[in-house]
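The structure that follows is given in the form of structure tokens.
Of the protein chains in this complex, all but one are displayed in their positions.
Moving on to subunit A:
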Amino acid sequence: MTVTAETSRSPAPAVARRAKRSRLLPRVAPYLQAAPLTVTLLLFLLVPILTIVAVSFWDYDSVRIYPDFVLTNYVELLTSPVTWKTYLNTLKYAALAWAATLGIGFTVAYFLAFHIRSTTWQMVLFLLCTIPFWTSNIIRMISWIPFLGRNGLLNSGLISAGIIEHPLEFLLFSDFAVVLAFVHLYTLFMVVPIFNSMMRIDRSLVEAARDGGASGAQILWNVILPLTKPGIAIGSIFVVTLVMGDFITVRLMSGGQSASIGLMIANEISLLQYPAAAANATVLLAVVLIMVAAMLRVVDIRKEL
């Protein structure tokens, strides 16, 4: 902007130069406009990631790390059966959490978008969904523990109601507890984008389908679902990446008995094994990027944004 102002004030002999400049400027301007973001991303995203990748090739002992170029971190990581088991376990959590959040998220969004007629009520109920998210997620997680415990509210309730005789042990410190916490924590990430996609659906399409003789299920399957795909994709990306990188939910809800990749990295960091943690993080990043790329392959979210 300043440049333009200056150019316009410059005297006649500078016309040739100005012409040259004005040809240059339109080409440069977009780059200049993008520069702040580029610099920010370079500094705070790319440089740290490259550092992590670089450190993943370093060597280490129990207290120090040594700049080097060794592949042992990757060899140890990829040849260990624990890694594979842990990835499998993490993927299992991701799949279960994804399926459950999708089911619940889609239902809630559908109810909000198509069954609540007044916009005011839609907003009120939507805000109601977000209320639990005003508390810290660790609090929301921990509050499950006294609820699900052996002598917790649920077990004592069931016992006094005469439904069960012995407390249900699988409720807490189990895979069930982990997935439950994930679903509780992340369903909103599914509700919001799906709700957003659904609100953009032209209601006349639904009417047209109904006039054409489609049943409710057919409308849902052939009209609403395809048009909601971008929202589902965005929600899925949120949920899957959050679950893949999580460590505290798994640790607290499994009672330290299950592993996830995030937990594995956290353990390595706590034992000063930074290069091993960096290698692990690099592999995790690659895996998550592949998963996101695959999701984007299935659904073109740009179409909707």
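Criterion: contacts are C-beta pairs under 8 Å (C-beta built on N, C-alpha and C of every residue); 3 or more make two chains touch, one makes a residue touch a chain; residues count from 1.
Here is the rule we use: contacts and distances are computed from a predicted model.
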Protein that the absent chain corresponds to, by UniProt name, given "Carbohydrate ABC transporter membrane protein 1 (CUT1 family)", "Sarcosine oxidase subunit delta", "Tryptophan 2-monooxygenase" or "Spermidine/putrescine transport system substrate-binding protein": "Spermidine/putrescine transport system substrate-binding protein"
Residue of A:D68, A:E169, A:E207 or A:D300 in touch with the missing chain, whole complex considered: A:E169
Contacting the left-out chain in the complete assembly, out of A:T107, A:T130 or A:Q257: A:Q257
Of A:S56, A:N73 or A:T86, the one touching the omitted chain in the full complex: A:T86
Subunit A residues touching the omitted chain (full complex): 61-64, 76, 80-82, 85-86, 89, 145-146, 149-152, 169, 172-173, 251, 254-259, 264, 267, 269-273
